[in-house]
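Apart from one protein chain that is not included, each protein chain of the complex appears where it belongs.
And then subunit A:
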């Protein structure tokens, strides 16, 4: 069943609603240092950051991970699901990003299990009892989306879209930017979200890559700030 069906579409959109306590602050942690050093100081700078963030960082990591998890779940290969979670955890080099992603995963998992029966999430919950370091947001999100029958394209597309809007919302307050500038950045990036999703559908595990060294260094430096705009 496709998310073109209205109830499914609304369901997947609601997964990203702020009422789910989903924290995408992780994405803003790296951006904060750029804003403080005035390297991101305008609409154009923010658009440049969003471009690399969607077109490189997310697509070659999170989007591939969602796709691979769907593939392994379809084959009912639980060992490979665990392997992918292990790799995703190791792939996040910066501890602050890791912790934020896990925190979001824990909140999301707890909330979902408290509101409905989910055999896959219950199994996952059991599995990570002694390895809660693997409980990243993107893993829980993928497991739930697969179980609910959301199609892969929409699962990746909405993930990218809401990551983008979250980032822009944080930037608007921190730079600061006029709301209309933020809307322009978001609207201009929509085509990119679409293209990135199309591309993600053709990528595989071996295509994972890390070119976002600047973002990593910024996230590393964030830990040593005395006062922080964004915390997890």
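Criterion: a residue touches a chain if its C-beta (ideal position, glycine included) is under 8 Å from a C-beta of that chain, and two chains touch if they have at least 3 such contacts; residues count from 1.
Keep in mind that, in the parts below, contacts and distances are computed from a predicted model.
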Inquiry  = Out of "1,2-phenylacetyl-CoA epoxidase subunit B", "Simple sugar transport system permease protein", "Urease accessory protein UreH" or "Ligase-associated DNA damage response DEXH box helicase", which one is the UniProt protein name for the chain not included here?
reply    = "Urease accessory protein UreH"
Note = Answer key for A:106, A:133, A:165 or A:184 versus the chain not shown reads A:133
Remark   = Cross-chain touch to the chain not pictured, restricted to A:63, A:81 or A:94, is A:94
Message = For subunit A, which positions touch the chain that isn't shown here?
response = 30-31, 34, 39-40, 45, 48-49, 51-53, 55-57, 86-87, 89-91, 93-96, 98, 133, 208-221, 223-224
